[in-house]
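All protein chains but one are shown in place.
For chain A:
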Amino acid sequence: MRPIASVHDIPLGEGRTFAVDGDMIAIFRLRDGSVRATSAVCPHKGGPLADGQIDLKQVICPLHLNAWDLRTGCSLSGQPDVAVYPVSIDDDKIMLGD
């Protein structure tokens, strides 16, 4: 587990992309204050998931509006699933990993 960013780097209800060991990870800050992390790249056509709109359950890719479950990474619109990563908040720090 290691710190990736400050919670203040991500506005409420939005996502931002962070580079972690050569991978790109999208971290979302939900409106209930919790965080989620997925692969930054949409498995459909490579869209930037961090630019998508979210709610407490799903993220919608901005390119073709496919949806994924933020917690499980399961596609909600018939696409391949997306990778999800364990992520949590410690003080003001967003921590990635178990």
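In this section, a contact is a pair of C-beta atoms (placed from the backbone, for glycine too) under 8 Å apart; a residue touches a chain by one contact, two chains touch by 3 or more; residues count from 1.
Throughout what follows, contacts and distances are computed from a predicted model.
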| item | value |
| --- | --- |
| Missing subunit (named according to UniProt) among the choices "Branched-chain amino acid transport system permease protein", "Protoheme IX farnesyltransferase", "assimilatory sulfite reductase (ferredoxin)" or "ABC transporter related" | "assimilatory sulfite reductase (ferredoxin)" |
| Touching residues (missing chain, whole complex) on chain A | 8-17, 19, 22, 24, 26, 31, 40-41, 45-60, 62-67, 76-78 |
